[in-house]
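Each remark here refers to the structure printed beneath this line.
Note that one protein chain is taken out, while the other chains of the complex remain in position.
Moving on to chain A:
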Amino acid sequence: MAGLLLSQSEKLFIVHGVQDDYRSDGRSNLDYRPMELETDLVDTATGSARLRLANTDLLVAVKTEIDVPSPDKPDLGKIEFNVDCSANATPQFEGRGGDQLAVGIANLMQAAYQSSQAFNLKQLCIFEGKQCWKLFVDILILECGGNLCDAVSLAVKAALFNTRIPCVKAILMDGGDVDLQLSDDPFDNKLLDVGTAPLLVTLCKIGDKCVVDPSAEEESCSVVSLIVGITGTPSCYSDQENLAEVGGKFSTIDMNGPGSVAPKTLKDAINQGIVAAKLLDKALAKALINERKENIRTKKSSYGFLK
């Protein structure tokens, strides 16, 4: 990511700390920093979320549009990711500076959501072969404090959880054209099933150990980082007890940095990623369900960036 300048001895200190399983802020190699989440803060979007992980700040908005499904997948909807790096985050993002990073993250998210076991696009289908919903997921990076990918995936999942798609009342066929009648009632809508939506876990290889949730300083110490996409656990998101334990499947992988990894490290990293993703998913589900319950009870007041 952003080229942070560190002195040799600072790097040495961080590397020794990782070796010792004790990082500079007291976390072990597997600990995440506390995060803060809020959903439903953009009125003009169908779903939105804001996530703050230490100094990493993200805003995600989901917008819906009606589209024609692609001929080879007539019963599937579409989802598209778009990342925007604000120059507020670092001056390096000014102009086209953040484009490469943005495209990288967008492609990674696209790849993670590609599999039908990761995200069921069938639920976005309106009329097979003719009409489907297209979700535009806009991710705005407002501040960079390390561990961007994990934060993006968490915020996207939260925003999708918050997305409400209007119900279709009637479909009229007029010759070849399809005419949709959407419900006028804003409360007549359906939620998306996001239980299996994937989360990304970045495993930063520092020395010969892998750490999760690296800070910006730690990121600049590592030569290679692995990003694994792991599908979510739907049982966390519903009250039904009898749901089979699915999820925790590995959907995508990406590597950053000039270094290389041995096959064994790769395997270990993937396993470590699966464990971390499960915990992340559980925590996320708990927070989202709590927030939903709270909003039913009392009218939601938006917190946003102020206060």
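Basically, a residue touches a chain if its C-beta (ideal position, glycine included) is under 8 Å from a C-beta of that chain, and two chains touch if they have at least 3 such contacts; residues count from 1.
Basically, contacts and distances are computed from a predicted model.
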item: Among "Mediator of RNA polymerase II transcription subunit 8", "RRP41 like", "S1 motif domain-containing protein" or "GPI transamidase component PIG-S", UniProt-listed name of the chain not shown; value: "S1 motif domain-containing protein"
item: Per the touch definition above, residue among A:Val103, A:Met173 or A:Leu279 touching the missing chain; value: A:Leu279
item: Contact set of chain A toward the excluded chain (per top definition); value: 5-10, 12-13, 16-17, 20, 22-28, 30-38, 50, 154, 212, 275-276, 279-280, 282-284, 286-287, 290-291, 294, 301, 303-304, 307
